[in-house]
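Below: the structure, in structure tokens.
Every protein chain of the complex appears in place save one, which is left out.
By written order: A, B and C. Residues from 1 in each chain.
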Amino acid sequence: MKSAVILFPGLNRDLDMIAALGKISGEEPAKIWHTDTDIGDVDLIVIPGGFSYGDYLRAGAIAARSPIMDTIRKKAEAGVKVIGVCNGFQILCEAGLLPGALMRNASLKFVCREVMLEVANADTAFTHHYAQGDTLRCPVAHHDGNYFAAPDVIDELEANNRIAFRYANGTNPNGSINDIAGILNEQGNVLGMMPHPENLIEAFHGGADGRGLFESALTKVA
Amino acid sequence: MTNSIQITDELIAEHGLKPDEYQRILDLIGREPTITELGIFSAMWNEHCSYKSSKIWLKTLPTTGDCVILGPGENAGVVDIGDGQAVIFKMESHNHPSYIEPYQGAATGVGGILRDVFTMGARPIAAMNALRFGAPEHAKTKHLVSGVVAGVGGYGNSFGVPTVGGEVEFHERYNGNILVNAFAAGLADTDKIFLSEAKGVGLPVVYLGAKTGRDGVGGATMASAEFGDDIDEKRPTVQVGDPFTEKCLLEACLELMKTGAVIAIQDMGAAGLTCSAVEMGASGNLGVELNLNKVPVREERMTPYEMMLSESQERMLMVLDPSKEEVASKIFEKWGLDFAIVGVTTDDLRFRIMFDGEEVANLPIKELGDEAPEYDRPWTEPPKPAPIPEVKLPEGQAVADLIVKLVGSSNGSSRRWVYEQYDTYIQGNSAQRPGGDAGVVRVPDRDGNDTKKALAFSSDVNPVYCEADPYEGGKQAVAEVWRNLSAVGAEPLASTDNLNFGNPERPEIMAQFVHAIKGIGEACRALNFPIVSGNVSLYNETNGVGILPTPTMAGVGILPNVDQMATIAFKNDNDAVLLVGGHGSHMGQTQALRELTGGDFGPPPSVDLALEKKNGDFVRDIIRKGLVTACHDISSGGLGVAVAEMAIKGNIGASITLPGDAATALFSEDQARYVITCTREQRDAVLDTAEKAGIEIEAIGKTGGNNLEAGGTISLETLREAYEGWFPEFMG
Amino acid sequence: MKARVTVTLKNGVLDPQGKAIEGALSSLEFSGVNGVRQGKVFDLDIDASDQSAAETQVAQMCEKLLANTVIEDYAIEWV
Partner (left out) sequence: MKARVTVTLKNGVLDPQGKAIEGALSSLEFSGVNGVRQGKVFDLDIDASDQSAAETQVAQMCEKLLANTVIEDYAIEWV
């Protein structure tokens, strides 16, 4: 499967993500600079973490309005899988590819630690290598990960199993409603999540709980 | 040159120049300086840039060694780590600015040190921050802690470097002057290191990065001035950091360096354009002419004086290969950064500044640096430490309770509240994150592929030791860094220092400085731990009250195979707990004594450097032989705190058998000691190896259970609550 | 011309900063604070020939960038 990583100025987990995709798929992802308008023929598009444009104005706001997002929107409509991790998640929300917004952490502080994630829906293009209800270890590192959406939106997400991951065992690090850590779009081919599975993919990291996400995303759903 | 502004005595004093220093200027240029020239001299000749009080002592430090590629003199030190790779590192203070505006002061401190590292062509791979604050109960402390920590994180997290270690300490002597010492290390190929030395006449001098504003005008002067009650007037010089621009500047510079366009490059730090231009010219034996009308500015009506002294952040100066101008400017366009040819190198060794077609400065470029005043300031013998008062050491359960007090104290407790605000995972190479003896990161090879090679980082100093005996304190700071690196299995390579002291014009302060340097120098020589970079911060004093002498040391060590790395956490039940270096007896200046008396008394433990080396080499050796399941050095708090931390981190208890005087055994802070654990099966092998190496070693207990048995009994929960509880509770 | 755009959170949208400030104020012994909401202001300096053109332009800036209309409202004044 071909994948592409989108690069905006200020992103800083691009190399982590490129390494993870390379190691797990055995294939270097294409690196797409934000001013390129053509992403090429890929099955998976990833927007990595960081601080695009310094997260100035609102996290992800400025990147979300750059031309390449229209290309990504079209690809998503055509069914291409899209993952946004951390800043990538914030960008996808600001761009309207995912509902809701990521507000300042309830603690108001940047938080970097390992949390537990529950696989809330294992029947998705991004999670089918996990079992329903699995709990995974996963690092988080963010300042604005406090997921918020209007009650009706939350109800819809819950009703349609569009919550892919939840913070488990009281490890919600940011105050997100319903412990939401990652959500899907309606078609189920766009995933946004705050935690960093790309930083837990090999023995050296002290575990590989994050691999399943990439293994799922990089294989066709059976 | 016409003098628009009369140079009065007040003006001279405001620029921090003493009358004799001003006379030196007159003798040097044979005329009254222009206001711009006066500003340039004040920037070049203040303590911060000229090291005028410290130079003659810094010269005594060992700065060479087999692994040293480049010692002090450039933006950062360069150390060979094999396979055609080098680690480039330095530590620098941002104390005064952080006291005045904690968030921005700390943020720009981190930005500055990162720039020092990537100016040389290295991609930053690790950062540390050594912080010192006033008493927890002091009115300002909480505000300063939250601002500084948020600032360090706000900049480093956004820039994208993992923060792998540091220090946080509280003491009333920092009530009026906090310390923010930032360390950064980067990775470069040994054949692709960039220097500030300009080469070639008539070549373009290029301004890179962010625009120039009035930020920090007079900042370098401020950073060398003792605080008085007029501190508010020093405020408008606050600089604001822009980590986004810095991240773009990093990527742009590394891209630029690949093109071969860079002949010389230098970041703009303190007194930005002035220091960088003069450093580049002087070190290359060239003159520099700048046309300030070409400098990208973000404010109207900026004067030459302001442009030359501005400390706006995220800027660089470069000497460009003219044939590469096009590709170079394209790169900076791509990253949305300014790229402006602002001057040219000349062959006349003059530093010439043009503005609106007029010459506003024309100075001898080498003398600006070389002729800076240099002082051999008078110093006294350091005072003898206060004698230890009669105290009754605890017995029985009270001994165990004191362990709980210490791990739950302001200086003994967990720093999690701090380091969880720093990104410690980014880059995916963190082998050991904060909370252990040293931070460890895996090193990719020249092509960016994973390897087993790793680097370890630690930063230490014990200021109350230094206050009681600067010489032994200086030795101890070096020894503790070296020990922390050894304790993870790393071979210490080289070190950097950040010497924070009070007003050097007071002989008793100068005495602290001199003796600390002597101690540091001796320790670095004995441990083959050369100092490749560093920074001095003097005048950390408010209304005559100086800080504790704080010569922060930081060091880098190498692990050939990161799989053979030790951590402090107990791993299994029934492991043997071994004490390397024997039981201690020294109670002076210990945390326990402070807890019992509320003060700092007695001499600090003395450091036997030969013993340090012997025990450290042994510990590293058995770690690398895979004989060790956990290792922790014994420092502040003594054996009791060391085993408590190992138990808390591993969530495994232990029972420790102690000699008659349990309290002294647990709380003395004798140096050159470690606690290690190994499996029952390997216990004898380890003891054997020790005997053969002539190492004093003793089996003192075994791991297991939910309690720590040491003197008395403490449950792991009690320990953890105390250890993890203090900081969050303090910050509220 | 100079415009000041004020962006505030819609009612019902959670405001962690406002809440925290409320807490901080009471711990600073400021009493009788029933609520705090935090927003943003943007001071824009734009050259535009006529007022109405400028107004539509600034309104578009708000819709397109300055406000996230999912959670925020905006108001424009001219100064």
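We adopt the following convention: contacts are C-beta pairs under 8 Å (C-beta built on N, C-alpha and C of every residue); 3 or more make two chains touch, one makes a residue touch a chain.
Nothing here was measured: the structure is a model prediction, and the numbers come from that model.
Under the touch definition stated at the start, the shown chains contacted by the missing one in the entire complex are A, B, C. Checked against the hidden chain, the listed residues B:14, B:299 or B:395 yield one contact partner: B:299. Of the candidate positions B:74, B:167, B:197 or B:242, contact with the unshown chain belongs to B:242. Chain B residues in contact with the hidden partner, per the touch definition given at the top, are 100-101, 103-104, 213-215, 235, 238-240, 242, 244-245, 298-299, 312-313, 336. Although one chain is hidden here, its contacts on chain C can still be listed: residues 6, 8, 18, 21, 24-25, 28, 30, 32-48, 57, 60-61, 64-66. Seen from chain A, the chain kept out of the figure touches residues 53-54, 56-57, 62, 65-66.
Following the convention adopted for this analysis, only the chains that are shown with their structure count from here on.
Taking the mean of the C-alpha atoms as each chain's centre, chain B and chain C sit 41 Å apart.
For the pair chain A and chain C, the distance between mean C-alpha positions equals 29 Å.
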